[in-house]
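What follows is a short report on a single structure.
Every protein chain but one is kept in place in this view of the complex.
We just call them A and B in the order they show up, numbering each chain from 1.
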Amino acid sequence: MSTVFIAFQTNEETRPVIEAIELDNPSATVHQEPAMVKIDAPDELVIRRETIEDQIGREYDLQELQVNLITMSGHLTEDEDTFTLSWK
Amino acid sequence: MQIDLRTVSIEPVRKTFDHLARRFGDKPASRYQEGSYDIQAAENLHYRPTWDPDQELYDPNLSRIRMKDWYDLKDPRQFYYSTYTLARSRQQENMEANFAFVEARGLQDMLADELKETALSLLVPLRHAAWGANQNNTLVCGYGFGVVFTQPCMYHAMDNLGISQYLSRIGLLLGGTDALGKGKDIWINDPAWQSLRRYVEDSMVIRDPFEVFVLQNVVLDGLLYPIVYERLVDTYLASQGGQAVAMLTQFMTNWFTESKKWTTGVLKVAAAESPENAQVLADWINHWSDRAVSALLPIVNSVVDERVDELVSEELDAFRARIVKTGIPL
(Lines give C-alpha, C1' and ligand atoms only; values in the text may rest on other atoms or scores of the structure.)
Protein backbone atom coordinates (compact mmCIF):
# COMPACT_ATOMS: atom_id res chain seq x y z
CA MET A 1 0.00 0.00 0.00
CA SER A 2 1.21 3.53 -0.81
CA THR A 3 -0.33 6.79 0.32
CA VAL A 4 -1.67 9.32 -2.14
CA PHE A 5 -2.41 12.80 -0.93
CA ILE A 6 -3.74 16.17 -1.93
CA ALA A 7 -3.55 19.47 -0.05
CA PHE A 8 -5.57 22.66 -0.37
CA GLN A 9 -5.41 26.11 1.14
CA THR A 10 -7.81 26.47 4.02
CA ASN A 11 -10.59 28.79 2.92
CA GLU A 12 -14.29 29.04 2.12
CA GLU A 13 -13.85 27.75 -1.42
CA THR A 14 -12.15 24.54 -0.40
CA ARG A 15 -14.40 23.66 2.54
CA PRO A 16 -17.14 22.03 0.39
CA VAL A 17 -14.48 20.35 -1.76
CA ILE A 18 -12.98 18.73 1.30
CA GLU A 19 -16.42 17.67 2.51
CA ALA A 20 -17.05 16.09 -0.87
CA ILE A 21 -13.74 14.25 -0.74
CA GLU A 22 -14.59 12.89 2.70
CA LEU A 23 -17.96 11.66 1.43
CA ASP A 24 -16.46 9.92 -1.59
CA ASN A 25 -13.38 8.50 0.14
CA PRO A 26 -14.30 6.91 3.47
CA SER A 27 -10.74 5.69 4.02
CA ALA A 28 -9.22 9.15 3.64
CA THR A 29 -7.71 10.99 6.61
CA VAL A 30 -7.94 14.76 6.85
CA HIS A 31 -5.13 16.70 8.54
CA GLN A 32 -5.63 20.36 9.44
CA GLU A 33 -2.29 22.16 9.31
CA PRO A 34 -1.49 25.88 9.49
CA ALA A 35 -3.28 27.51 6.53
CA MET A 36 -3.63 24.16 4.78
CA VAL A 37 -5.66 20.96 4.76
CA LYS A 38 -3.93 17.76 3.68
CA ILE A 39 -5.88 14.64 2.82
CA ASP A 40 -4.17 11.24 2.75
CA ALA A 41 -5.69 8.07 1.35
CA PRO A 42 -4.44 4.55 0.81
CA ASP A 43 -3.60 3.96 -2.89
CA GLU A 44 -6.40 6.01 -4.39
CA LEU A 45 -8.35 9.21 -3.91
CA VAL A 46 -11.25 10.32 -6.11
CA ILE A 47 -12.75 13.77 -6.36
CA ARG A 48 -16.18 13.80 -8.03
CA ARG A 49 -17.67 16.83 -9.67
CA GLU A 50 -21.22 15.76 -8.81
CA THR A 51 -20.51 15.45 -5.11
CA ILE A 52 -18.97 18.91 -5.03
CA GLU A 53 -21.95 20.30 -6.93
CA ASP A 54 -24.26 18.74 -4.35
CA GLN A 55 -22.33 20.57 -1.64
CA ILE A 56 -22.33 23.99 -3.27
CA GLY A 57 -25.59 23.96 -5.20
CA ARG A 58 -24.11 25.21 -8.45
CA GLU A 59 -22.23 23.85 -11.44
CA TYR A 60 -18.57 23.17 -10.81
CA ASP A 61 -15.66 22.70 -13.19
CA LEU A 62 -12.99 20.42 -11.71
CA GLN A 63 -10.30 22.71 -13.10
CA GLU A 64 -11.41 25.22 -10.45
CA LEU A 65 -9.61 22.95 -7.98
CA GLN A 66 -6.33 24.34 -9.21
CA VAL A 67 -6.88 27.77 -7.75
CA ASN A 68 -6.47 26.50 -4.20
CA LEU A 69 -4.42 23.38 -4.76
CA ILE A 70 -1.15 23.20 -2.83
CA THR A 71 0.26 19.81 -3.63
CA MET A 72 -0.55 16.23 -4.47
CA SER A 73 1.04 12.85 -4.91
CA GLY A 74 0.21 9.89 -7.16
CA HIS A 75 -0.65 9.53 -10.83
CA LEU A 76 -3.38 11.88 -11.93
CA THR A 77 -6.25 10.92 -14.21
CA GLU A 78 -8.66 13.68 -15.03
CA ASP A 79 -11.87 13.92 -17.02
CA GLU A 80 -15.02 16.06 -16.87
CA ASP A 81 -16.46 14.16 -13.90
CA THR A 82 -13.56 12.93 -11.82
CA PHE A 83 -10.08 13.87 -10.67
CA THR A 84 -8.30 10.74 -9.46
CA LEU A 85 -4.95 10.22 -7.79
CA SER A 86 -3.60 6.71 -7.54
CA TRP A 87 -0.53 4.55 -7.12
CA LYS A 88 -1.12 1.56 -9.32
CA MET B 1 -2.07 35.02 18.99
CA GLN B 2 -3.40 38.01 17.10
CA ILE B 3 -1.51 41.14 18.01
CA ASP B 4 -3.55 44.27 17.74
CA LEU B 5 -1.34 46.77 16.05
CA ARG B 6 -1.84 50.43 16.39
CA THR B 7 -1.45 52.09 13.02
CA VAL B 8 1.80 53.99 13.12
CA SER B 9 3.91 55.50 10.48
CA ILE B 10 7.29 53.88 10.28
CA GLU B 11 9.96 55.43 8.16
CA PRO B 12 11.37 52.84 5.71
CA VAL B 13 15.10 52.23 5.98
CA ARG B 14 15.55 52.03 2.22
CA LYS B 15 13.40 52.64 -0.79
CA THR B 16 14.28 49.84 -3.14
CA PHE B 17 16.70 47.07 -4.06
CA ASP B 18 20.30 48.09 -4.87
CA HIS B 19 20.23 47.07 -8.50
CA LEU B 20 17.10 49.13 -9.11
CA ALA B 21 18.51 52.14 -7.26
CA ARG B 22 21.55 51.96 -9.57
CA ARG B 23 19.32 51.98 -12.65
CA PHE B 24 16.49 54.28 -11.68
CA GLY B 25 17.72 56.28 -8.70
CA ASP B 26 16.96 55.84 -5.03
CA LYS B 27 13.18 55.80 -5.13
CA PRO B 28 10.47 53.18 -4.80
CA ALA B 29 10.45 50.93 -7.86
CA SER B 30 7.41 49.81 -9.82
CA ARG B 31 6.41 46.18 -9.81
CA TYR B 32 7.37 45.98 -13.46
CA GLN B 33 10.87 47.12 -12.57
CA GLU B 34 11.16 44.79 -9.60
CA GLY B 35 9.99 41.81 -11.60
CA SER B 36 12.02 42.43 -14.73
CA TYR B 37 15.35 44.18 -14.31
CA ASP B 38 18.50 42.16 -13.62
CA ILE B 39 16.72 39.05 -12.42
CA GLN B 40 18.73 36.95 -14.87
CA ALA B 41 22.14 35.67 -13.74
CA ALA B 42 24.75 38.06 -15.08
CA GLU B 43 28.15 36.69 -14.12
CA ASN B 44 30.04 33.67 -12.82
CA LEU B 45 27.98 31.30 -14.94
CA HIS B 46 29.05 27.82 -14.02
CA TYR B 47 28.98 25.58 -17.08
CA ARG B 48 28.75 25.82 -20.83
CA PRO B 49 25.72 24.21 -22.47
CA THR B 50 26.28 20.60 -23.47
CA TRP B 51 23.91 21.19 -26.40
CA ASP B 52 26.27 23.79 -27.82
CA PRO B 53 29.53 24.35 -25.96
CA ASP B 54 30.29 27.42 -28.10
CA GLN B 55 27.48 29.26 -26.35
CA GLU B 56 27.27 30.72 -22.88
CA LEU B 57 24.29 29.75 -20.76
CA TYR B 58 22.93 33.27 -21.26
CA ASP B 59 24.57 34.58 -24.38
CA PRO B 60 24.05 38.02 -25.94
CA ASN B 61 26.21 37.00 -28.90
CA LEU B 62 23.68 34.63 -30.40
CA SER B 63 22.30 37.60 -32.27
CA ARG B 64 23.73 39.95 -34.86
CA ILE B 65 22.02 42.73 -32.96
CA ARG B 66 24.34 44.30 -30.41
CA MET B 67 23.17 46.20 -27.34
CA LYS B 68 25.30 47.81 -24.65
CA ASP B 69 22.46 47.08 -22.29
CA TRP B 70 19.76 44.65 -23.31
CA TYR B 71 17.59 46.04 -20.55
CA ASP B 72 17.04 49.12 -22.73
CA LEU B 73 14.56 47.06 -24.75
CA LYS B 74 11.70 47.58 -22.38
CA ASP B 75 8.11 46.66 -23.04
CA PRO B 76 6.05 49.88 -23.26
CA ARG B 77 3.06 47.92 -21.94
CA GLN B 78 5.16 47.09 -18.87
CA PHE B 79 3.77 43.60 -18.76
CA TYR B 80 4.89 41.42 -15.93
CA TYR B 81 3.07 38.18 -15.18
CA SER B 82 0.27 39.73 -13.18
CA THR B 83 -0.60 42.64 -15.46
CA TYR B 84 -0.31 40.34 -18.46
CA THR B 85 -2.58 37.68 -17.00
CA LEU B 86 -5.19 40.13 -15.80
CA ALA B 87 -5.30 41.81 -19.21
CA ARG B 88 -5.74 38.49 -20.99
CA SER B 89 -8.30 37.22 -18.53
CA ARG B 90 -10.50 40.23 -19.26
CA GLN B 91 -10.13 39.66 -23.00
CA GLN B 92 -10.86 35.99 -22.52
CA GLU B 93 -14.09 36.81 -20.70
CA ASN B 94 -15.11 38.97 -23.65
CA MET B 95 -14.32 36.20 -26.06
CA GLU B 96 -16.30 33.72 -23.98
CA ALA B 97 -19.24 36.10 -24.14
CA ASN B 98 -18.82 36.44 -27.91
CA PHE B 99 -18.73 32.68 -28.44
CA ALA B 100 -21.76 32.30 -26.15
CA PHE B 101 -23.61 35.03 -28.04
CA VAL B 102 -22.98 33.37 -31.39
CA GLU B 103 -23.79 29.88 -30.14
CA ALA B 104 -26.93 30.85 -28.20
CA ARG B 105 -28.45 32.44 -31.30
CA GLY B 106 -27.16 29.79 -33.65
CA LEU B 107 -25.51 32.55 -35.71
CA GLN B 108 -22.98 30.06 -37.04
CA ASP B 109 -25.80 28.17 -38.77
CA MET B 110 -27.20 31.33 -40.32
CA LEU B 111 -24.02 31.99 -42.29
CA ALA B 112 -24.37 31.30 -45.98
CA ASP B 113 -22.64 28.06 -46.94
CA GLU B 114 -20.22 29.73 -49.24
CA LEU B 115 -19.26 32.35 -46.70
CA LYS B 116 -18.84 29.71 -44.05
CA GLU B 117 -16.55 27.73 -46.34
CA THR B 118 -14.52 30.83 -47.09
CA ALA B 119 -14.16 31.63 -43.41
CA LEU B 120 -13.17 28.08 -42.56
CA SER B 121 -10.63 27.72 -45.32
CA LEU B 122 -9.08 31.06 -44.39
CA LEU B 123 -9.03 30.81 -40.62
CA VAL B 124 -8.56 27.15 -39.78
CA PRO B 125 -5.22 26.68 -41.60
CA LEU B 126 -3.98 29.75 -39.74
CA ARG B 127 -4.05 27.84 -36.47
CA HIS B 128 -0.96 26.03 -37.73
CA ALA B 129 0.76 29.32 -38.55
CA ALA B 130 -0.08 30.47 -35.01
CA TRP B 131 1.58 27.37 -33.63
CA GLY B 132 4.69 28.30 -35.64
CA ALA B 133 4.53 31.75 -34.03
CA ASN B 134 4.27 30.06 -30.66
CA GLN B 135 7.43 28.07 -31.38
CA ASN B 136 9.28 31.14 -32.55
CA ASN B 137 8.39 33.26 -29.55
CA THR B 138 9.26 30.44 -27.21
CA LEU B 139 12.68 30.32 -28.86
CA VAL B 140 13.21 34.07 -28.46
CA CYS B 141 12.28 33.81 -24.80
CA GLY B 142 14.55 30.81 -24.27
CA TYR B 143 17.65 32.09 -26.04
CA GLY B 144 17.21 35.85 -26.14
CA PHE B 145 19.12 38.03 -23.70
CA GLY B 146 17.77 40.26 -20.94
CA VAL B 147 14.49 39.82 -19.12
CA VAL B 148 12.71 42.92 -20.41
CA PHE B 149 13.20 41.68 -23.97
CA THR B 150 12.50 38.00 -23.40
CA GLN B 151 9.64 37.95 -20.88
CA PRO B 152 7.09 39.51 -23.26
CA CYS B 153 8.09 36.85 -25.80
CA MET B 154 6.90 34.15 -23.39
CA TYR B 155 3.62 35.99 -22.96
CA HIS B 156 3.45 36.38 -26.72
CA ALA B 157 4.08 32.66 -27.22
CA MET B 158 1.16 31.86 -24.93
CA ASP B 159 -0.96 34.40 -26.82
CA ASN B 160 -0.03 32.64 -30.08
CA LEU B 161 -1.18 29.38 -28.53
CA GLY B 162 -4.38 31.03 -27.34
CA ILE B 163 -5.00 32.37 -30.84
CA SER B 164 -4.43 28.95 -32.38
CA GLN B 165 -6.98 27.62 -29.89
CA TYR B 166 -9.54 30.31 -30.72
CA LEU B 167 -9.06 29.51 -34.41
CA SER B 168 -9.55 25.82 -33.66
CA ARG B 169 -12.72 26.61 -31.74
CA ILE B 170 -14.04 28.63 -34.67
CA GLY B 171 -13.37 25.58 -36.83
CA LEU B 172 -15.15 23.29 -34.39
CA LEU B 173 -18.11 25.64 -34.05
CA LEU B 174 -18.57 26.23 -37.76
CA GLY B 175 -17.66 22.83 -39.10
CA GLY B 176 -16.90 20.32 -36.36
CA THR B 177 -13.79 18.17 -36.30
CA ASP B 178 -14.03 17.70 -40.08
CA ALA B 179 -13.28 21.37 -40.50
CA LEU B 180 -10.04 20.96 -38.56
CA GLY B 181 -9.02 18.06 -40.78
CA LYS B 182 -9.82 20.03 -43.93
CA GLY B 183 -7.94 23.04 -42.63
CA LYS B 184 -4.89 20.96 -41.99
CA ASP B 185 -5.11 19.47 -45.45
CA ILE B 186 -5.20 22.97 -46.92
CA TRP B 187 -2.19 23.95 -44.82
CA ILE B 188 -0.19 20.97 -45.99
CA ASN B 189 -1.34 20.50 -49.59
CA ASP B 190 -3.17 23.53 -51.01
CA PRO B 191 -0.77 25.32 -53.40
CA ALA B 192 -2.09 28.72 -52.28
CA TRP B 193 -0.81 28.06 -48.76
CA GLN B 194 2.58 26.55 -49.46
CA SER B 195 4.62 29.73 -49.46
CA LEU B 196 3.29 30.56 -46.04
CA ARG B 197 4.00 27.10 -44.70
CA ARG B 198 7.47 27.31 -46.18
CA TYR B 199 7.97 30.70 -44.49
CA VAL B 200 7.02 29.16 -41.14
CA GLU B 201 9.19 26.07 -41.53
CA ASP B 202 12.15 28.11 -42.75
CA SER B 203 11.75 30.51 -39.84
CA MET B 204 12.00 27.66 -37.38
CA VAL B 205 15.58 26.83 -38.31
CA ILE B 206 16.75 30.40 -37.62
CA ARG B 207 18.53 30.56 -34.26
CA ASP B 208 19.33 34.25 -33.99
CA PRO B 209 16.70 35.22 -31.39
CA PHE B 210 16.39 38.80 -32.59
CA GLU B 211 16.00 37.75 -36.20
CA VAL B 212 13.24 35.37 -35.13
CA PHE B 213 11.58 38.21 -33.24
CA VAL B 214 11.72 40.33 -36.39
CA LEU B 215 10.62 37.74 -38.94
CA GLN B 216 7.71 36.62 -36.74
CA ASN B 217 6.41 39.44 -34.61
CA VAL B 218 7.42 42.38 -36.76
CA VAL B 219 7.16 41.09 -40.31
CA LEU B 220 4.82 38.13 -40.63
CA ASP B 221 2.35 39.22 -37.96
CA GLY B 222 2.78 42.83 -39.01
CA LEU B 223 1.39 41.95 -42.43
CA LEU B 224 -0.81 38.94 -41.73
CA TYR B 225 -2.92 40.42 -38.93
CA PRO B 226 -3.99 43.60 -40.71
CA ILE B 227 -4.57 41.75 -43.97
CA VAL B 228 -6.42 38.74 -42.58
CA TYR B 229 -8.25 40.14 -39.60
CA GLU B 230 -8.79 43.79 -40.45
CA ARG B 231 -9.24 43.58 -44.20
CA LEU B 232 -10.56 40.09 -44.88
CA VAL B 233 -12.56 39.24 -41.77
CA ASP B 234 -13.63 42.54 -40.23
CA THR B 235 -14.19 44.28 -43.54
CA TYR B 236 -14.79 41.82 -46.34
CA LEU B 237 -16.48 38.87 -44.60
CA ALA B 238 -18.46 41.20 -42.35
CA SER B 239 -19.80 43.04 -45.38
CA GLN B 240 -20.94 39.71 -46.82
CA GLY B 241 -22.99 38.86 -43.73
CA GLY B 242 -20.17 37.33 -41.70
CA GLN B 243 -20.29 39.68 -38.70
CA ALA B 244 -20.52 36.64 -36.45
CA VAL B 245 -17.10 35.51 -37.66
CA ALA B 246 -15.67 38.93 -36.87
CA MET B 247 -16.99 38.59 -33.31
CA LEU B 248 -15.04 35.37 -32.95
CA THR B 249 -11.76 36.91 -34.08
CA GLN B 250 -12.06 40.04 -31.96
CA PHE B 251 -9.23 38.86 -29.72
CA MET B 252 -6.81 38.76 -32.64
CA THR B 253 -7.65 42.26 -33.80
CA ASN B 254 -7.29 43.80 -30.35
CA TRP B 255 -4.22 41.77 -29.58
CA PHE B 256 -2.43 42.91 -32.70
CA THR B 257 -3.20 46.56 -31.99
CA GLU B 258 -1.86 46.18 -28.48
CA SER B 259 1.27 44.20 -29.31
CA LYS B 260 2.25 46.52 -32.17
CA LYS B 261 3.15 49.07 -29.50
CA TRP B 262 5.60 46.61 -28.04
CA THR B 263 7.25 45.44 -31.26
CA THR B 264 7.56 49.00 -32.53
CA GLY B 265 9.04 50.13 -29.24
CA VAL B 266 11.66 47.39 -29.32
CA LEU B 267 12.63 48.14 -32.94
CA LYS B 268 13.01 51.83 -32.20
CA VAL B 269 15.43 51.27 -29.34
CA ALA B 270 17.44 48.58 -31.12
CA ALA B 271 17.77 50.71 -34.25
CA ALA B 272 18.75 53.82 -32.31
CA GLU B 273 21.54 51.89 -30.59
CA SER B 274 23.80 51.87 -33.67
CA PRO B 275 23.73 52.29 -37.45
CA GLU B 276 24.92 48.67 -37.68
CA ASN B 277 21.83 47.48 -35.81
CA ALA B 278 19.59 49.62 -37.98
CA GLN B 279 21.15 48.14 -41.10
CA VAL B 280 20.81 44.54 -39.90
CA LEU B 281 17.18 45.18 -39.04
CA ALA B 282 16.56 46.73 -42.46
CA ASP B 283 18.11 43.72 -44.20
CA TRP B 284 16.03 41.29 -42.20
CA ILE B 285 12.81 43.22 -42.70
CA ASN B 286 13.36 43.59 -46.45
CA HIS B 287 14.19 39.94 -46.88
CA TRP B 288 11.37 38.54 -44.79
CA SER B 289 8.69 41.01 -45.87
CA ASP B 290 9.28 40.11 -49.53
CA ARG B 291 8.68 36.51 -48.62
CA ALA B 292 5.69 37.32 -46.42
CA VAL B 293 3.98 39.33 -49.13
CA SER B 294 4.35 36.59 -51.71
CA ALA B 295 3.11 34.08 -49.16
CA LEU B 296 0.02 36.12 -48.32
CA LEU B 297 -1.00 37.10 -51.86
CA PRO B 298 -2.35 33.70 -52.96
CA ILE B 299 -4.20 33.34 -49.66
CA VAL B 300 -5.90 36.71 -50.09
CA ASN B 301 -6.64 35.70 -53.64
CA SER B 302 -8.48 32.62 -52.45
CA VAL B 303 -10.87 34.84 -50.48
CA VAL B 304 -11.43 37.84 -52.73
CA ASP B 305 -11.24 38.01 -56.51
CA GLU B 306 -10.68 41.66 -57.18
CA ARG B 307 -8.07 44.22 -56.27
CA VAL B 308 -5.95 41.63 -54.50
CA ASP B 309 -2.64 43.25 -55.38
CA GLU B 310 -3.95 46.62 -54.34
CA LEU B 311 -5.12 45.38 -50.98
CA VAL B 312 -1.80 43.72 -50.21
CA SER B 313 0.33 46.58 -51.44
CA GLU B 314 -1.66 49.07 -49.37
CA GLU B 315 -0.94 47.04 -46.29
CA LEU B 316 2.69 46.65 -47.26
CA ASP B 317 3.02 50.41 -47.67
CA ALA B 318 1.43 51.00 -44.27
CA PHE B 319 3.77 48.43 -42.79
CA ARG B 320 6.86 49.98 -44.37
CA ALA B 321 5.83 53.43 -43.25
CA ARG B 322 5.51 52.18 -39.70
CA ILE B 323 8.96 50.58 -39.84
CA VAL B 324 10.64 53.62 -41.37
CA LYS B 325 9.25 55.72 -38.52
CA THR B 326 11.21 53.58 -36.07
CA GLY B 327 14.44 54.75 -37.69
CA ILE B 328 15.15 51.70 -39.80
CA PRO B 329 16.34 52.61 -43.32
CA LEU B 330 14.31 50.30 -45.58
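General observations
As a working rule, a contact is a pair of C-beta atoms (placed from the backbone, for glycine too) under 8 Å apart; a residue touches a chain by one contact, two chains touch by 3 or more.
Throughout what follows, contacts and distances are computed from a predicted model.
Missing chain, UniProt protein name: "Phenol 2-monooxygenase P3 subunit", from among "Phenol 2-monooxygenase P3 subunit", "Spermidine/putrescine transport system permease protein", "Amino acid/amide ABC transporter membrane protein 2 (HAAT family)" or "Malonate decarboxylase acyl carrier protein". Interchain touches from the omitted chain, evaluated on the whole complex, reach A, B. Checked against the full complex, the one of B:78, B:135, B:240 or B:301 touching the unshown chain is B:135. Contact with the chain not shown here comes from a single listed residue; of B:155, B:225 or B:284, that residue is B:155. In the complete complex, the residue from B:95, B:119, B:271 or B:323 that touches the missing chain is B:95. For subunit B, the residues touching the chain absent from view are 3-8, 10, 12-19, 29, 31, 34-35, 38-51, 57-58, 80-82, 85-86, 88-89, 91-93, 95-96, 109, 113, 116, 127-128, 130-131, 134-135, 138-139, 141-143, 147, 150-151, 154-155, 157-159, 161-162, 164-165, 168-169, 172, 174-178, 180, 184, 187-188, 197-198, 201-202, 204-205.
By the touch criterion stated above, the residues of subunit A touching the omitted chain are 2-5, 7, 9, 33-36, 63-64, 66-76, 78-80, 87-88.
Assume only the chains that are shown with their structure count from here on.
One finds 38 Å separating the Cα centroids of subunit A and subunit B.
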